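Excluded from the complex is one protein chain; the other protein chains are retained at their positions.
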Amino acid sequence: MQSAPDFKTRLQVWLPKLVLSPSIAMVLVFVYGFILFTVYLSFTDSRILPSYGWVGWENYSKLFRLSHWEIAITNMAIFALLYMVICTVIGLALAIFLDQKIRGEGALRPIYLYPMALSFIVTGTAWKWILDPGIGIENTMHSLGWESFAFDWIKNREYALYTVVLAAVWQTSGFVMAMFLAGLRGIDNEILKAAQMDGASNWNLYRRIIIPQLRPAFLSAFVILAHLAIKTYDLVIALTGGGPGRATELPATFMYSYTFTRNQMGIGAASATIMLMTIAAIMVPYLYAELREKR
Amino acid sequence: MSFMKNLKATAAVVALSTGVAQAADVEVLHWWTSGGEAAALNVLKGDLEGQGIGWQDMPVAGGGGEQAMTVLRARVTAGNAPTAVQMLGFDIQDWAKEGALANLNDLAAAEGWDDVVPEALQGFAKHDGKWISAPVNVHSTNWVWANKAVLDTNGIAVPETWDDFAAAVDALSAAGITPIAHGGQAWQDATVFDAVVMSTGGPDFYKAAFIDLDEEALGSDTMKEAFDRMAFIRANVDDNFSGRDWNLATAMVINGDAGFQMMGDWAKGEFLNAGKVPGQDFLCFRFPGTQNQVTFNADQFAMFDQGGAVSAEQSALAQAILSPTFQSAFNVVKGSVPARTDVSDADFDDCGKQGMKDLAAAASSGNLFGSMAHGHAAPASIKNAVYDVVTAHFNGEYDSATAVTELVDAVSIAK
Partner (left out) sequence: MSVASQDTTIRTGRVTRALIYLTLLLFALFYLMPLFVMVVNSLKPLHEITSGNMMALPEVWTIEPWRKAWSEAQIGVQATGLKPYFWNSIKMVVPAVFLSTMLGALNGYVLTKWRFRGDTILFGLMLFACFIPFQIVLIPMARVLGIFGLAGTTWGLVLVHLVYGIGFTTLYFRNYYAAFPTELVRAAQIDGAGFFQIFWRILLPSSGPIIVVSVIWQFTNIWNDFLFGASFADFSSQPMTVALNNLVQSSHGVKEYNVHFAAAILAALPTLLVYIVAGRYFVRGLMAGSVKG
């Protein structure tokens, strides 16, 4: 019995690590293990199933000869930038407005939030119709007598990508609003009162004091938005199917199509590797800065 | 294929430990979820249940089977392959190459499949001399659907040649009617392209370009002309075509908003559902210049190897699929024609009867070709590479000359 307390304290020391270890093990295997596997596949001749014939850089050289990989990358840059900026701006604006002791806030909040609850398998057809000039907004405006109204972006190679942005913003901007609203509600009113005493205008109050205090909310919003931007897939499939032509192809749709519908798993893996490296190049410095600061 | 061997070892272990494969059931992965198709499959299900075999349904719709193929990949990798899987063309061959499919030769010999299934179809249903799948139907894709009233009021006869067709299109355009109803999705663009290439270059050219993937044919002036004709078609669809589902395009023809639609034989169901009568309200004819040819795609059920042999249930399923009664019952509903040429056409309507005649004639004269757009001319990688170019050109991304060079390039990358 003498060793019992000894064992117990030892257990207490090890327990936290023991509790954490299943999660770590799962992440190591199912995330990092799979990433390594994908990187490996990108150097093989895999087509319909993984196969282990080494082909060196061939898949990468093929990848960069494909004109619509270029389109996918360019689209990703435009899409991610617009999507993240617009969501942040709308989210912040709505949060500030909603924070002005608005009557009916309780009713408005769920209306802003609900799109996040729906997947695009559910809303895809509705969006397609709304954006379709023959059925949706354009047609409605025409029947209301505004004959010159035109909104046919989804049919236009140059503008179709912006309709994808529009639907994506619709889905997440309310969620971002909630994050900013939470941030605003957490700000200490005393500081604001003091600033007001000094005669600061509302504009300056927000610009100088309130918005800088929302930094954590901005960062959380960034993580959520970046993650959603990278994973945008259903939306494109439901809305445009990657078209017109291949105008709204994104890396996620590209990767899926090469790995699964075109039976060119090697090229699919190569595109996934490039995508992961890009994500890492952006996220790792951010995570590093974020986590180090908190020490 | 060490991967497959590996998999099979795992699968065997798993099967032993969990008893996955229940004795008398078949699990069927398919994407036939619309009312008519499912009703037709129910015939099959009832047939099997009559023999004491349970049917475990695993439907995954989307993208004309693309989604189901992804699921299949995961299921096979997990060592948990379904018993039977609906498949198209080259996918069957690809899986056969991986050694995943069961050998149906005993059944095929007993049932005499070699004599009744057209040879072009056997090219997909057999691998290395072994039957590996049971064909259900043959769809032909080079059809034109027309609104008879629209054609009559504008004095247009059924066009026999491309020039006739072009004249008819111009006449409709002048009359203020959308000449061609079309849905701007890659597979629909490519469906039209199939027929245009066949009509422009003839069957030998089609074979050289799409089946033999001959670079010279792909990069030829004939191909450029085919692209020019695509541009003509593009100029004669409505502004709103992009992304439209094929059945909405069919509705335009049904409602008299458009004259023609180029679409496979499944479009017939839409007309029939709208209460239209073939020959009276609507016309079906081969794409001008392809009267003697049939481009096809065929749905088949491939049987996954269950521990090195065909199970009794798989045999029963394959036998039921190829029985003349099911072939007739299913295809009457589906709009396609039977995969065996000895089935009675008594239950089929005019378009169906003509389809069966055309198929038999094309099969015996060597004019039956796999459709590129539907994965029966070349493997999925090539098919999609062709999609990329055709759809980009159709949407005005580049001109016909560039399209031809892009086509050669895209096919060479995908090979």
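Read from first to last, the chains carry the letters A and B; within each, the first residue is number 1.
In the analysis below, a residue touches a chain if its C-beta (ideal position, glycine included) is under 8 Å from a C-beta of that chain, and two chains touch if they have at least 3 such contacts.
Worth saying up front: this structure is predicted, and the values here are computed from it rather than measured.
Asks: For a quick check of understanding: of B:R73, B:K97 or B:K130, which residue touches the chain that isn't displayed?
Replies: Candidates B:R73, B:K97 or B:K130; residue touching the omitted chain: B:R73.
Asks: For the chain left off this view, which of A:I71, A:A168, A:L235 or A:A252 is in contact with it?
Replies: A:A252
Asks: Contacts of chain B with the missing chain: which residues?
Replies: The list for chain B reads 7, 10-11, 14, 17-18, 20, 27, 31-38, 41-42, 45, 55-64, 67, 70-71, 73-75, 77-80, 82, 245, 247, 251, 266, 269-270, 273, 334-335.
Asks: Would you write out the residues of chain A that touch the absent chain, in ascending order?
Replies: 12, 15-17, 19-20, 22-24, 26-35, 37-38, 49-50, 90, 93-94, 97-102, 106, 108-119, 121-123, 125-127, 129-130, 135-136, 139-140, 170, 174, 178-183, 185-186, 189, 192-193, 196, 202, 205, 215-217, 219-220, 223, 226-227, 230-231, 233-234, 252, 255-256, 259-260, 265, 269, 272, 275-276, 279-280, 283-284, 287-288, 290-292, 294-295
Note that only the chains that are shown with their structure count from here on.
Asks: So in the complex, which bits of chain B are touching chain A?
Replies: 1-4, 63, 66, 69-70, 73, 76-77, 94-95, 98, 184-186, 239-243, 379-381, 384-385, 388, 391-392, 394-397, 406, 409, 413-414
Asks: Touching chain B in the complex: which residues of chain A?
Replies: Listed in rising order, the residues of chain A that touch chain B are 47-52, 62, 65-68, 128, 132-134, 152, 154-155, 157, 240-247, 257, 260-264.
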